[in-house]
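Only one protein chain is missing; all other protein chains are in place.
Labels run A, B and C following the written order; every chain starts at residue 1.
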Amino acid sequence: MNAPLPAVSTLPKFQPKDPAFAARVRASFARQQAMVLIGARLTAVEPGYTEISLPYRPELTQQKAYVHGGILGMIADSACGYAAYSLMPATSSLVTVEYKINILAPAKSDLVARGKVIRPGRTLSIARGDVYAADGTHVASMLQTLMMLADTPDTPEDAA
Amino acid sequence: MNAPLPAVSTLPKFQPKDPAFAARVRASFARQQAMVLIGARLTAVEPGYTEISLPYRPELTQQKAYVHGGILGMIADSACGYAAYSLMPATSSLVTVEYKINILAPAKSDLVARGKVIRPGRTLSIARGDVYAADGTHVASMLQTLMMLADTPDTPEDAA
Amino acid sequence: MNAPLPAVSTLPKFQPKDPAFAARVRASFARQQAMVLIGARLTAVEPGYTEISLPYRPELTQQKAYVHGGILGMIADSACGYAAYSLMPATSSLVTVEYKINILAPAKSDLVARGKVIRPGRTLSIARGDVYAADGTHVASMLQTLMMLADTPDTPEDAA
Partner (left out) sequence: MNAPLPAVSTLPKFQPKDPAFAARVRASFARQQAMVLIGARLTAVEPGYTEISLPYRPELTQQKAYVHGGILGMIADSACGYAAYSLMPATSSLVTVEYKINILAPAKSDLVARGKVIRPGRTLSIARGDVYAADGTHVASMLQTLMMLADTPDTPEDAA
């Protein structure tokens, strides 16, 4: 996607606890079958930051052919979650506690969701997510709370 | 689904402006291709209230095989939106302004999302959504703001 | 206040861990100088539920003489927080992680804020708050996340 997105200004300068954080985030994302279902791809992983790209498809739309607001929430949720997960120890997993999303403009195009940690914490992390359309339109903004589960596998229990 | 869900207590007593509200809501829901994608069905429509059922499928899960938090948001978003839409005039359409969802428990089962209008308004409506698992577990709670677009078709523009 | 408020239906049935929870909640509330500043009083404490009453005063208003939206947030925040605190062990304290509030109607009257736990947890609790005017009007609705701090005094550090 060659979108004229705004520059990722003020990217947080975080020191990841796990040097292999990017591979770990990518492996976890690959287990999110819901991302496969909607056709989302993880297109950037930095410490405290990730980007998810979602090509437009009619299957993702609501009644007026715009991308469903819940789909916007899905990609922003995962982008924020993995931004936070990138800073966590290799032995942890995490859960979404809550998120709030404002839908700023209807979207009928490819999308990019950017998640950024604004406060990493021992137990709770707070992240901000922003969704942009291919033409740079700011489509949605999210504020999210995540909780780290120390020493808990990030895989299905029955697979452990 | 024969779930021991809590009773739908305190169902609001609203007088719909459009006597054909239920058919209109069902027709609009049927145009939400994103609901088809995830396998969600609209299983109840009352004035100011709707219910959406979602059978569990591995395709809906995150990395630990629980239903993705964004999917919980999707069904609660649509349930709240159609609860509000049921009270609007036949000539209107609506958009989601924002929503906030707390995830109360991880879910690995069939789900029901219930949306209920808590304040209908001329321009803005506020709705509450709750998602329950098949065993009655309260899985998520949402608070949502919707905006009515007067005299605007609830169909894709290019199809109007 | 002889307000025709809606019945406190579906009051949660919680078993407090601390039999002296009500006295502990009242003592903590009494240390909230911000509640004294605005004239708020704690008028009910049950397991997982509290009620805060706020008489109308011009000092609490915004530019149009309605009670300031931030004041609505303050009393709902404290009502939810103490609802959660009532269920916690005597040796803990708690912090507000986040809250979201919808303002449903402007208010120019005495107010009551009700906080109710919807999910008590070991670390995180989720509560719902509702603010009503003296005539029963539903003024605001809140969804809030709180975090328990185990074995931490609920008093100023320098006083410990």
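What we mean here is this: contacts are C-beta pairs under 8 Å (C-beta built on N, C-alpha and C of every residue); 3 or more make two chains touch, one makes a residue touch a chain.
It should be emphasised that the depicted structure is a prediction, and the values quoted were computed from it without experimental measurement.
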Specify the residue from the set A:Ser92, A:Ser109 or A:Ser141 that touches the hidden chain. A:Ser141
Identify the residues of chain A touching the omitted chain, counting contacts across the whole complex. 9-10, 100, 102, 104-105, 118-119, 126, 128, 138, 141, 143, 145
For chain B, which residues lie in contact with the unshown chain of the complex? 97-98, 100, 123-124, 126, 143, 145, 147
Residues on chain C facing the left-out chain by the touch rule are 28-29, 31-38, 58-65, 67-71, 73-75, 77-78, 81, 93, 95-103, 106, 154-159
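One rule holds for everything that comes next: only the chains that are shown with their structure count from here on.
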Taking each chain's centre as the mean of its CA atoms, how far is chain A from chain B in angstrom? 23
Between chain A and chain C, what distance separates the C-alpha centroids? Give it in angstrom. 33
Whole-Å distance, chain B centre to chain C centre, using C-alpha means? 29
Name the residues of chain A that each touch 2 or more other chains. 97-98, 100
